[in-house]
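Step one of this worksheet: look at the structure below.
What you see is the complex with one protein chain gone and the rest in place.
Then we have subunit A:
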Amino acid sequence: MKKNKWLHTSMALILAAALTACSSSGAVENETSAESTDGTTKLVYWTMDRHDAGYIEDKIKEYESLNPGIDIEMKVMAENYAQSVDIAFSSKQAPDILKVTSLPTWVKKGYVEPFDDHMSDEMKERFKDLIIEEKNMIDGKVYSLPNTGQFWRLIYNVDLFEKAGIQEPPATLDEMVAAAKKITEVGKESGAYGFAGNFKSPSGFERVAYPTTTLGKGMVSEGYNFKTGQFDFTVYKDVAVALRQIREDGSMLPGSESLDVDPLRAQFAQGKIGMYFNHSVEPSVFKSQFPTEVRWAAAMPPTVDGERNGAAEVISGTYLALSKNSEHKEEAWKFIEWMYSDEVQVAYQEAGNGVSVIPSVAAKAGAPDIAGIEYFLPTNEDAIYPANPTGVTEGRVEGVKKGDIFNKFIFSGGDLDKDLADLNARYNAALEKARAAGDTNVQPMPDFNPGDLKGTLVKE
């Protein structure tokens, strides 16, 4: 009997332990933030950003010295960040402060706490033009705020341009195709090609198409037409045709079809690529990851016909969020508030970590100490667009996704008109389902005028 009692107890313990490990709910409190015995409050901060880790660590030390009772532990989790966050929340080990990846999803999952009750009037005023429904605000509540943005440019090798006798970066897609051809003609001997893209990823096409089309036409972002409230991928036809032409001309770096962004940068740094598209992170990448002797510059993206009816879309909207499960919300919020302060953000930009979208920071920040960042500073033709429902729609799209359709056309050709009609039909059907399921509240904006976005970040 005694033995059986031990047996039953042991089995119950094993079962309980196993089930607890699998449990996704329960009354277990968050385990990461804690009050240590000496009265210090420990906060845990997760991010997937590596490029600014040194700067943030210094700032954390500074904050800790200003606030002796606070100990902040930062974890940089570059790989599988989203999955790590999911696991942390289901196992009640979530950090107190998080760098945001997908805010609408996190809000629906109940991970994050609204800022509204914590924000001072002064802070609300500083960010009033940057609060956008379904980007950092969900159902009228603010869950995060932006700090920097991705400012998209055409990056080009000045030496190769000069060698090919090209004076100016291309302003139209036709000029871009012609420039790629000329560069390849003079560079092929030494292994240099006019153009490259990281088409291994479905986003390879989007990196070219989105900035080009938002600046030129402006009505559509990530395939979504703000005015009609429907998807319309036909706006990207000219870009796809131009890239197909570059490929047909033999002006695209061999292997672009399977190229990742880092190998692309490495090839550019070696002078093998004439042009490619990327955003404001590139100067710091060329400073630390791929130091280069190449003379390079960046310009506003070319447009279909040289007309600029919209503004190049700046990817921005979120930065830090406060965990709903934090046991030290007040302390965590104080740190978040400090991180969003002009003092920290001005220094952040000046250290070359990114280009700020906060108007008060843009007005105060000096030139960043990093070569090439000047090409990426905000202009009156850069703007943050309203939220689009592409992210929540994509998961419901049946069949081949947009990126693969365009990449396939660029490298293998085909009937693009037919593919685009099919793509529109499938994405709009998925959008209807996403709206019906309550995944998005984004509705048509009949009065949307992309020209109005010009000058919203900086006037000049």
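Methods note: contacts are C-beta pairs under 8 Å (C-beta built on N, C-alpha and C of every residue); 3 or more make two chains touch, one makes a residue touch a chain; residues count from 1.
Everything below uses one rule, namely that contacts and distances are computed from a predicted model.
One subunit of the complex is not drawn; among "Protease 3", "Sugar ABC transporter permease", "Cytochrome c-type biogenesis protein" or "Monovalent cation/H+ antiporter subunit E", its UniProt record names it "Sugar ABC transporter permease". Only one residue in the set A:T40, A:S190, A:S288 or A:S412 touches the chain that does not appear here, and it is A:S412. Contact with the omitted chain, checked across A:A363, A:A421 or A:A437, is made by A:A437.
Of the options A:V239, A:L253 or A:I373, the residue whose C-beta touches the omitted chain is A:L253.
Annotation for subunit A: contacts to the undisplayed chain at residues 3-4, 7, 11, 14-15, 18-19, 21-22, 80, 82-83, 86, 102, 105, 108-110, 191, 199-204, 206, 253-255, 257-258, 263, 267, 272, 391-392, 394-401, 403-405, 407-408, 411-412, 437-439.
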